[in-house]
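Submitted below is the structure of interest, expressed as structure tokens.
Only one protein chain is missing from this complex, and each of the others stays in its spot.
Here is subunit A:
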Amino acid sequence: MKLIILNDYDQASEWAAKYIRNKILLFKPGADRYFTLGLPTGSTPLGCYKKLIEYYKKGEISFQYVKTFNMDEYVGLPRDHPESYHSFMWNNFFKHIDIKAENTHILDGNAANLQDECQAFEDKIKAAGGIELFVGGIGPDGHIAFNEPGSSLVSRTRVKTLARDTILANARFFDGDLSKVPTMALTVGVGTVMDAKEVMILITGAHKAFALYKAIEEGVNHMWTVSAFQQHPQTVFVCDEDATLELRVKTVKYFKGEAESKTHDAHMDLLKHSGCIESLKLHYGLVDNASLIIAVKTQIVENVDFCIIVC
């Protein structure tokens, strides 16, 4: 697991957005090779989405060959309701970028048969070749997507009844009227996210600190479903200082120190790896996972002529 600690929400959002951007660029997606991205909703990823939109507008990235799979959607809420996750994704992301509608996938909470809808979603992920990078958030009770405490850690996409806490927390989006808050949702399972090649969890704010502690310093426990990712080969947790408030000082120091040493090593590796080439070639590389090196090499030279570090 990698734990990346940034100073505040904005920096954490930016780091996460760059990570996603760089992953897509390095993948070099094309018509026969789509980059599959799992996406969350909620207030935590908003900053990250804003940054990604910025990079798209600057021409740094295109979503033309990106397929997205959202984690969840309410059951029974009209699709054009302002609080539906369809509306969230449209307003906060899709409408600002060049993604094609047929490449976006969000569970349909109004499907005639909800079980079939969930199975179809799993099939679509499989048909797309699995998910390259699944981005998620964490609830104050440690849940990922709507996998509330007690959810199976090998669960698949299914219908879930929402916990009382979740309904209360959501009431503010429905004019404080509890009767208007959806009580069920369709959600990817913990197992579904575990199948992804890589997982990135965004956690910001002091109110998530206890959940982060439970997720990474305690054992794997279905009461804190995000803890399941301790058993995933490639997970990165991105958080701000406030989210680390319940962690041991030792944990924080370890991960902060690791980040510093990795930067230097990765840089040296990349330069050594240059080699000799006859013609102009662009080479992408990652330094500390947040900066992108574009090393331009020209003819018959051992070393890199010049190095553009995009931060």
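Following the convention adopted for this analysis, a residue touches a chain if its C-beta (ideal position, glycine included) is under 8 Å from a C-beta of that chain, and two chains touch if they have at least 3 such contacts; residues count from 1.
Here is the rule we go by: contacts and distances are computed from a predicted model.
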Not counting the visible chains, the remaining one has a UniProt entry; which protein name from "SKP1-like protein 11 isoform X4", "Heterodimeric geranylgeranyl pyrophosphate synthase small subunit", "G protein subunit beta 5" or "N-acetylglucosamine-6-phosphate deacetylase" does it give?
"N-acetylglucosamine-6-phosphate deacetylase"
Residue among A:Ser87, A:Gln119, A:Ser152 or A:Asn170 touching the omitted chain:
A:Ser87
Which candidate, A:Lys95, A:Arg164, A:His207 or A:Arg248, sits in contact with the chain we can't see?
A:Lys95
Option touching the unshown chain, where A:Arg79, A:Arg156, A:Lys180 or A:Lys197 are the choices
A:Arg79
Tell me where the left-out chain touches subunit A, residue by residue.
57, 79-80, 86-87, 90-91, 94-96, 100-102
